[in-house]
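To start, the structure itself, in structure tokens.
Complex shown without one protein chain; remaining protein chains in place.
Naming follows writing order (A, B and C), and every chain is counted from residue 1.
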Amino acid sequence: MSEAALLTMTGIVKEFPGVRALDGVDLDVRAGEVHCLLGQNGAGKSTLIRVLTGAHQPDAGAIQIDGEDVQLNSPTAAIDRGIAAIYQELDLVPGLSVAENIFLGHEPSTFGFSRRHEAALRAREILEGLGHGEIPVRREVGSLPAAGQQVVSMARALSRDARLIVMDEPSAVLDPEEVANLFRVIKGLTERGVAVVYISHRLEEIREIGDRVTVLKDGATVATGLDARETPTQELIRLMTGRSIEYVFPPRAEILSTAPVVLSVEGLSRPGEFAEISFDVRAGEIVGFAGLVGSGRSEVLETVYGARRAATGSVHVDGKRLKPGRVQSAVKAGVGLAPEERKSQALLMDEAVFKNITVSSMERFASVGFLNRTAERQVATQLAESLDVRPPGVDRPVRNLSGGNQQKVVLARWLLRDCRVLLLDEPTRGVDVGARSEIYALVRKLAASGVAIVLVSSEVEEVLGLADRVVVLREGQAVHTGPAQDIDEHQVLDLVMEGSSV
Amino acid sequence: MSEAPLDTTTSTQATVVPPTAQRNSGLLSTGVGRNLGLVVALVVLCIVGAVTAGDTFATGPNVLTILRLAATIGVVSIGMTFVITGGGIDLSVGAILALSSVWATTLATQQMADSYGWIVMASTALLVGAACGLVNGILVAYGKIVPFIATLAMLAAARGLAETISDRRTQIVANNSFVDFFGGSLIGVPVLVWIFLLVAAAGWVVLNRTTFGRRTFAVGGNAEAARLAGIKVQRHTAALYVLAGLCCGIAAVMLMARTTTGSSTHGQFYELDAIAAVVIGGTLLSGGRGTIVGTVFGVLIFSTLNNVFTLNNLSISAQSVAKGVIIVIAVLLQQRLASRTTSS
Amino acid sequence: MSEAPLDTTTSTQATVVPPTAQRNSGLLSTGVGRNLGLVVALVVLCIVGAVTAGDTFATGPNVLTILRLAATIGVVSIGMTFVITGGGIDLSVGAILALSSVWATTLATQQMADSYGWIVMASTALLVGAACGLVNGILVAYGKIVPFIATLAMLAAARGLAETISDRRTQIVANNSFVDFFGGSLIGVPVLVWIFLLVAAAGWVVLNRTTFGRRTFAVGGNAEAARLAGIKVQRHTAALYVLAGLCCGIAAVMLMARTTTGSSTHGQFYELDAIAAVVIGGTLLSGGRGTIVGTVFGVLIFSTLNNVFTLNNLSISAQSVAKGVIIVIAVLLQQRLASRTTSS
Partner (left out) sequence: TSNTPKADPSDAAKTQAVSAGKNDEPGKKVKIGFSAPAADHGWMGAITKATQAEAKKYSDVELVVAEGTNDVNLQISQVETFINQKVDAIVLLPFDGAALTAVATKAMEAGITVVNVDREFGSPAAARTTVLGDNYGMGVSAGGYVCSQLKDKKDSIVAEIAGIDSLPLTQDRSKGFKDALAGCGLKVNNRVAAEFTVESGEKAAANLLQAAPKIDAIWNHDDDQGVGVMAAIKNSNRKDFFLVGGAGSANVMRDIKAGTSLVKATVVYPSTQGADGVRLARLLLQKKALGDLVEVEVPRKVQLFAPVVTKDNVDQYLPTAFES
């Protein structure tokens, strides 16, 4: 690894209406290293990246590449400098094929006619390099599941032979297997002397792949050049949050076998997604679903919720059967779903934070259809604060929040609506360590108050740590069901991987 | 693109959000930011009018003339605002208006009106309008037909039906009490204008202060999210078209009073005029963002424009050229000002 | 709604993408699924025609008539397909067509044509069309004016200009070679139809086989992503409107040949007809998805409908009612079939 800085950013400032997202950030990246960027939600990581890729123009600060000053006044400029990125929010064109998305902007072509065959071949190569030769390069990206799309945007970043690749929380959508896969690719890159800027909220990943760490806080660099392996976790957390957080799961409450079964699912199936799923959730119990991406966990949740119509099987809440494929009847029965993809499934991007929080519980603030906005704001503000949504203030459009903070808003919506049953799909995706432990505590508290909770997470540790009972899915089949205490991470991973072809 | 407004900003506060910023984004979301541009556009227009034809333009009667002209299309535009905010579009408003006016002025209806009073005609118009709206709503929400196509079909069908019923003859409103009531004035302001004001006010309250309005934004902004949040998206969508249809019914009553006729030729091009007013007002054609205030301004701008033209005796072809140019200028103006207000 | 593809997936290995899901959505993505519905709709229509007026409907000349009438609006619709796929809309097509036809038939132009041949008139029309398109493009892409409003303004302006230039007279095309060439036939097929076929074919190739076309999908489907990928979104958008304008120019030439005139009244309602054809064809009004084949079918369906009506001597009113109903049926049919084909 050469010591010469490939990229140097100094005193970068970026302002948005009323928000100074970046307030003098310094960053230096060397060729062939994996440089990790840490920071709480809203610290400014993604914004910094967008400045680096020419998507945003900084209000102040200098950028040097190979020691020479550069103006990255458009994405093209950055691309020409050999900078590629995987953005936090998927940046794909749903209407185009996988191959076309990968080569968008630099399609192989002669006289403007695209050489589709060549594109397809090269796309397949890249995908195979990523360990996903099975993704059909001619299929429309819009019809791929989240994980598939994540792989495609990775492939796109690799398709340009870049010298510096930025990855903004690439692992958020991925399960352990996929993450391992990703790390293999990153190692390959760094060996070729490519520099990687890696953003993640999972410290264990930093430890495994990172070389050096830069920590952002409130839009400013608080530490840089830290050793990724040696620096103690508590130190990193303190730097990020300014306080020290016990990064442990809250203690479980004892569930009495006499506690009433609130949610009971029997023989639920959807051809091609999952089959014969049955489980009960008692009041105050947390049932966790572990499994690989594509194992059908989201589908199970969405089907229980009625967002998808079950082919067979039934769902009962407090003994009453829910009408299959009817979200309404689930909601009436007190079921809530925090869906997996916040942007497409949960958020009203242009609406104020508080409206997003109260949308599912409007009736509570309404008398004969008229809304009491003051009450709404109050309650929403309290929730936002308890989840530490930043920047504070519930009137800004959700679009302007950082990824993790958006996730918190989604969560807040369902915390507000006091449900009998809460279905959480990847509730901590993209949420920083600080907020994470708060969310864990909250989920526990809810359970303690008698809510039945179903939790889906790609982080086995999270499932085991939080859930009382664990269901392991593989290819839509429940391969294991039992108390969380009786099984450990490795066993789960074995169960999950078994027979999976990679 | 969406950044243009953002990059023009210069604030000096640190990460903590200054209250002003909050108000700004609040402002923008309530559309006042955009409306400022509209106010200016309208004011400029009025100044032009006053300068070029001050003696007549600035007079009370002339203002009332402008308002009376605005009233009918205005009511239609309010309904259109709801549909568009909800992520749809309604090309059939003009046709529905025509059909309602014809149905409400058939011999049969008018005879009933003679015995039971004009309320019969009024309610007939409203009913027909709402019914057509319901058909639109069902086709779009449950038939899952693209709004553009569904309402285009309704446009053709409703006009055709209107022509068949009226046999393409203009139907005179015989019932005088009807004409007297709606044609009259209250405290110096024409009843038609009162109706417009009422509908606009009601529309504003519903859109901004009720759960129905809030859901409209949700449905238009992200239907899937709305569905998963437990909103009855389909039923709501249908309701929006019924609302639009109802507005057409009201507009039909107004036009019947103004022209003392029902005719299959009423309301030609109202779809374009209404959509134009709504969009100029700042409502997003893609849905999820809508402003009644903006729409009202949009309507006023267009009818003032017409009035100023007539007063200034422009050559007719010149008028349409001028119209095009003025629209562009107005929008540009409004955008610049909007982006100005969003930056503290 | 977006679930349709989901429901059909069957994954057999723990991969992020289930293998079987691809074939179907592959079908859908190439639009064949949708088009199948259109084919059926058209066939049904033809059967109706053949049954009700077999003797005349099925004849060669009648088919050619349908095609000749489809040709002009067809060319316009091809251009419209590009604009809509690119996330925009163009309400000014009819007006641009009128302006081009008038400009290309002024005395001055026709005199030049006498000395240099009809190519002068043709190229004038194309130039005027492209120029208007450029103005649209600049207003939308760089002026950031909502396409609906920008092109609405152009509609007003262009028609007004056309009226001023022609002084509202119908300008006869004196140059016979022009009429003879474009009015004539090649191997039994009218030149107009050939032009339509050529434009359609070219349009298909450009949209599906060139980087320009694919980038159009990107610009319409996710402008931000396109920008981040280094595509010059603004320039591309502008180009799309120029393309549409050019098509209007071509259509103007065709209409001049068909009617032997240039007039400010040409191309009335073309905006609605074209958009309807495009949308019925399966292009998304919201942009990001477009199909030329679908558009061609859309155009054919409408002009066949017209023809069948006339053959059956239907009254205009009955026609529009029927039209509305048929549109709805066609779309429903097409949707059912589309979803059918996507489910294995």
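One rule holds in what follows: a contact is a pair of C-beta atoms (placed from the backbone, for glycine too) under 8 Å apart; a residue touches a chain by one contact, two chains touch by 3 or more.
All values reported here derive from a predicted model rather than from experimental measurement.
In the whole complex the chain that is left out makes contact with B, C. Hidden from this view is one chain, which touches subunit B at 53, 56, 59, 61-62, 65-66, 68-69, 72-73, 159, 163, 168-170, 172, 179, 183, 255, 258-261, 263-270, 303, 306-307, 309-311, 313-316, 319-320. In the full complex, subunit C contacts the hidden chain through residues 53, 55-56, 59, 61-62, 65, 68-69, 163, 167-170, 172, 183, 255, 258-261, 263, 265-268, 306-307, 310-311, 313, 315-317.
One rule holds in what follows: only the chains that are shown with their structure count from here on.
Chain centres here are Cα averages; for subunit B and subunit C they lie 29 Å apart.
With each centre defined as the average position of its C-alpha atoms, the distance from subunit A to subunit C rounds to 42 Å. Among all residues of subunit C, those that touch two or more other chains are 224, 227.
Residues of subunit A found to touch two or more other chains are absent. Subunit A contributes residues 53, 55, 74-76, 79, 85, 87, 91-97, 100, 104-107, 109, 112-114, 116, 132, 134-136, 138-140, 143-145, 147-148, 150-151, 156, 177-178, 270-273, 292-296, 299, 308, 474-476, 496-497, 499-502 to its touches with subunit C in the complex.
Listed in rising order, the residues of subunit C touching subunit B in the complex are 1-2, 91, 139, 143-146, 148-150, 152-161, 163-164, 168, 223-224, 227, 233, 272, 275-276, 279-280, 285-286, 316-325, 327-328, 331-332, 335. Put simply, subunit C touches subunit A in their complex at residues 3, 5-22, 25-26, 28-29, 209-212, 214-215, 217-218, 220-222, 224-232, 288-289.
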